[in-house]
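Every protein chain except one is present and positioned as in the full complex.
Naming follows writing order (A, B and C), and every chain is counted from residue 1.
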Amino acid sequence: MSSVAQKRGFGATLWDWLTTVDHKKIGILYLLGGGFFFIVGGIEAMIIRLQLLTPNNDLVSAGIFNQMITMHGTTMIFLAAMPILIGFMNAIMPLQIGARDVAFPFLNSLGFWMFMFGGIFLNLSWFFGQVPDAGWTSYASLALVSEGHGVDFYAIGLQIAGGGTLMGGINFLVTIINMRAPGMTYMRMPLFTWTTFVASAMILFAFPPLTVGLFLLTFERMFGGNFFDHTMGGNTIIWEHIFWIFGHPEVYILILPAFGIFSEIFSIFSRKRLFGYSAMVFATVLIGFLGFMVWAHHMFTVGLGPTANAIFSVATMAIAIPTGVKIFNWLLTMWGGSIKITTPMLWALGFIPTFVMGGVTGVMLGTAPLDYQLHDTYFVVAHFHYVIVGGTVFGILAGLHLYWPKMFGTLLNEMLGKVTFWFFFIGFHLTFLIQHWLGFWGMPRRVFTYMDGQGWNSSNLISTVGALFMAIGITVLVYNIIVTSVKNVRVANDPWGDGRTLEWAIESPPLYYNFAQTPLVRGLDTVYIEKMEGNASGLTPAEPVQDIHMPNGSFIPFMMSLGLFIAGFGAMYRAEESWGLPVLIFGLLWTFIAMAMRSLKDDLGYYVKKDEILRDMKRKGGQK
Amino acid sequence: MDLNKKFTPETWPDHPERATLEAKNKFVGFWLFLGGETILFATLFATYLALKNKGPSGFEFTTQGLFELPLVFVMTLLLLTSSLTSVYAMYHLRNYDFKKMQLWLVITAFLGLGFLALEMYEFVHYVKLGFTYDNSAFSSAFYTLVGTHGFHVAVGLVWITLLIYRNSKRGLNLYNATKFYTFSLYWHFIDVVWVFIFTVVYLMGVIG
Amino acid sequence: MMKGLKKWRLFSLLAALTVFLAGCGQEELSTLLPAGQVGKDQFKLLMLSSGIMLFVIVAVMVIYLIAIVRFRRSKLGEDHIPEQVEGSHTLELVWTVIPVLLVLLLAVPTVYYTYKFSNVTAMDVVDEEGNAENLVVDVTAKLYWWEFEYPNLGIVTAQELVVPTDEKVYFNLIAADVKHSFWIPAIGGKLDTNVENVNKFYLTFDKESKDLKDGVFYGKCAELCGPSHALMDFKVKTLPRAEFDKWVTAMKATGEETTDVAAAGQGEELFQQSCIGCHATSAVGESGAVGPNLASFGDRNRIAGFMDHDQESLVEWLSDTQEHKPGNLMPSFGEQLSDEELNAIAEYLMSLSVEK
Partner (left out) sequence: MSDIQVYKKSPAQFNLDQRRARKSMRGQVMMFSLMIFMTIMSFSMVMAYQADVAGFSKFLIIPSLLLFAAVQVGLQLYYFMHMSEEGHGVPQMFMYTGVVLSFAVVLTFVTIVWW
């Protein structure tokens, strides 16, 4: 494979993207896929808000509204936020630890395609007119009686996408465990790598319960199982537990990588090493662990009994402590630093007050007896949008601006970036601050409309207007991306000028083998250390220039995922259509054969020759 | 990596399953996967425990009445023994004795097959009694838990068959050593799960 | 001039007051204006936790603002390289210990109230004659309506819960089809109605509802239960004990009326033909009917929980139920019955009252 730039036909480019196992490209694919679903979920959110604009509104029907909230929640969490974060992990984390690739490039690609096909499967429900409508939580009693194939789309689509995520998680874990450059000890890893590690570990332990839950739901709805149907001895509470055993860790899977991105940003744009690094690491791990011990706080009103409620309540509150440690460490990172307010930093600065507000309302919800009042009201909606949008989405948008040059080699326009921020930030608070009071005033969530005369009208109006502001912000962002890509002004290794970690010491975007020579890491913020000691390149090689082993691209991941996608339809129509069962078997066989091809044909990769690397080094003038 | 690189017992590394970076990745990755499997089975166990003996009104099956311990005991012995035979296979893997390793793996596979056959017999027997999958929460949870384990056994059998077949002419190298090794990890893990199924589902079920 | 200013002051005062009052929501359904002991306790917790949280937010914001004002690069110069501080154990300790204390401050009342609210031991207490000492209401949540049975009194009603003030009322909650959640915001926190088990809790009602805007407290279904989840409202009428007893007596009396078919008006007759299969007009009995008990329908505040309670709306409801409450389980009668007939039924239904 030659790196000499040459014009390639569309077909060849497409084939390259379909078969790529390069973590940087897969990162971009995740970003594109996740970005697409973010817009879809955002449009669904806008429809929700427009429906709630006035009392007794009939923009959409009750049934469609329930489909909207379900798809909005599901899309945003599984198909937008998580994939985009995984995209950043893919694109950045290997660079941060000085690796040439991830541990399992093939699995990485498979993970992406499973996510993509799962997401497409889920969203095809719109075209079938049978859309999931039991909420993103799909509580069993309602999910069981939901008519049509809506909930089946949910169960099977998430099953496929979830499998992909699990693979991604294992892949990142092994990458971090085994592929760190010499000298990159655990306690020298950048915080984004650490949060990737903990979030991946959480994926590893949280997704199997989801797999089981969805499996039970699928079998209950389509194959005669009786897990939740109480007339057959089943129990709906089992679903709630299984869902939240997954669901609560899931929200920390969403927030931790964002924490990682913010840690990088605060440190870069304050020109200061992260304050209390080891405490930050410890807090991350602790949040990860505690995250598994609090799931029942979503079930305080289920009637689990006072002892269970009290235990889970106190455990929930405990999470405030490590999270607080993080907040204060970020503040102290800025304190005494040299703060430059760029777009990424602006998002980070917006994040602190927003997330703290969302976090403390979380603790209020964690107060079980108070949650009896607040549960399933707009207060909860306000809480989780404050943490999810104010934490995760702000983190994504911050990361997008921060890492755009590293991923695409060009800087997003700063002016437009700030315009996006202010529209989104103001719109956000307009939308969701008032919802806390809507909750206090007795407005339940998931209502498709509300009667006049309950005192909720103007607040809902304000909320909808705020959402429009957010949409403007996102539109500006899209415009920004298009304009920047068209102009395509190339940037150097470290366009922000204050990069501290390894990814900023190599080209933007990096060559396909990342590092010509594996770097030697001499401490936390190794590039900063090198530069302070006068090594302008920021890198000290740990090995001579030599041949580099690289994996081959493969089309098999795409095919395997396609097989599962086909099997999904077969499973869904098994009971009512004669073609259902054959298609199910066909799809599974397809996947199996693709997989067998992978294991029967040895794929040992190839070598990048030393000459080529030397040539690149001379031409790029990059690493010396 | 060179597949044709020939080793002798003297040059064969002590830990062939993690002698290269790729191998180490697979090795660690597979252990992590088993960590995830642990909680997968835990969720199934939990569901089973919550639903055991539960059925529609008038439901007559109970763990005490249903299970046939002697059969399950034989199954347990088969699977336990297959665990030992796969340890033998790994012993020969480390000794660079390909023939013997293959032999022990084949024995392992046959024991696994025997287990699976008995399990299928058991299921068919229960179904004949009227204890069908869709007959109650208890039956659904039971078949799902034990069936998921059985499915894992079946996957293991297909896996090892393919491995043996694919490598039958090639002998050991550092590329396939990891594959054999991870298979044996998988197989032991299945056995671990079975120990719990035997204890929690069957033995404790019979006690009630 | 002075006068104008005064007026303006008065106006702003009023404005502030309305904002403040609006800030608390409406009395009949705001958790911020609790009208029962449970709600009041929860409000206390809300205030306590809000106070703690405000303190946290202020503390964070102060450090935050000082930091971004003082340490801007534009002030410090482009080339300034700050000291690379590793951390501080003292500070680390401070911001671990203070939050621990704050959390403990909140955790203690949390545990206390968790146990307090779940204490239903008095539910089954009986006096010497074997009569229950406390009022118990069995609530059954159905798609999309509420049934209230008073097991010790032998009466059933629907959609409008009637309870005495100033005493503990105990609730048994269950759902008949899918999961719902029983919530009277102004009175106290919610509890889910599950399909497979009975949930128990208590509430107290400190305030007579007749002083409220609509004369009732609002109740809500707080768990997504299908298309008309949003419309699954119910109302709560609270009466002093004596009036409550009177109401009970009147309800019991509906069981003695037998329909004299000859004497019945057209509305009643039609009702007996088309509706009686699902709706009872006698309040005496047990829960489990297909449709809401209509014995006291004329006394209700709303139709089907949310529609205006007048004849016109009732006819609308009867002629097209799905239009108003998508997915509900009552058939529409617009095609089957003429407007005249519907009006007759409506008139009859509006006359069903125990309070007159």
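By our rule, a contact is a pair of C-beta atoms (placed from the backbone, for glycine too) under 8 Å apart; a residue touches a chain by one contact, two chains touch by 3 or more.
The structure presented is a predicted model; accordingly, all values stated were derived computationally and were not measured.
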**Fill in**
Considering the complete complex, of B:87, B:103 or B:118, the missing chain is touched by B:87
**Message:** I'm checking contacts with the chain that's been left out. Which of A:237, A:357 or A:374 qualifies?
**Reply:** A:237
**Item:** Hidden-chain contact residue, picked from the options B:76, B:102, B:140 or B:176
**Value:** B:76
**Asked** What subunit A residues would touch the chain not displayed?
**Response** 177, 201, 204-205, 209, 233, 235, 237-238, 241, 245, 289, 292-293, 296, 304-305, 308, 547, 549, 607
**Asked** Residues of subunit B in contact with the chain that isn't shown?
**Response** 1-2, 5, 7-11, 13-15, 18-22, 28, 31-32, 34-36, 38-39, 41-43, 45-47, 49-50, 54, 69, 73, 76-77, 80, 83-84, 86-88, 91, 94-95, 174, 185, 188-189, 191-192, 195-196, 198-200, 203-204, 206-208
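The working rule: only the chains that are shown with their structure count from here on.
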**Chain pair, A-B or A-C, that carries the greater number of C-beta contacts** = A-C
**Message:** With centres defined as the mean C-alpha position, give me the subunit B-subunit C separation in Å.
**Reply:** 53
**Message:** Please tell me the distance, in whole Å, between the geometric centres of subunit A and subunit B computed from their C-alpha atoms.
**Reply:** 34
**Request:** Compute the distance, rounded to whole Å, between the mean C-alpha positions of subunit A and subunit C.
**Result:** 37
**subunit A: positions in contact with at least two other chains** = 235
**Request:** Identify all positions of subunit C at which a residue touches two or more other chains, and write them in rising order.
**Result:** none
**Prompt:** If you look only at subunit A, which of its residues touch subunit C in the complex?
**Reply:** 61-63, 66, 134-135, 139, 141-142, 144-145, 230, 235-237, 270-273, 275-279, 301-303, 305-306, 309-310, 313-314, 317-318, 320-321, 324-325, 327-329, 331-332, 334-341, 349, 352-353, 356-357, 360-361, 363-364, 367-377, 437, 440-442, 444, 446-451, 454-455, 532
**Request:** Could you pull out which subunit A residues touch subunit B in their complex?
**Result:** 103-104, 166, 170-171, 173-174, 177-179, 204-205, 207-209, 211-213, 215-216, 219-220, 223-227, 229, 231-235, 238, 242, 245, 596, 599-600, 602, 604
**Complete:** Listed in rising order, the residues of subunit C that touch subunit A in the complex are 22-23, 25-26, 29-32, 39, 41-42, 45-46, 49-50, 52-53, 56-57, 60-61, 63-64, 66-68, 71-73, 76, 80-88, 91-92, 95-96, 99-100, 103, 106-107, 110-111, 113-118, 175, 177-179, 181, 183, 185-186, 188-192, 194-197, 199, 218, 220-231, 233, 306, 326-327
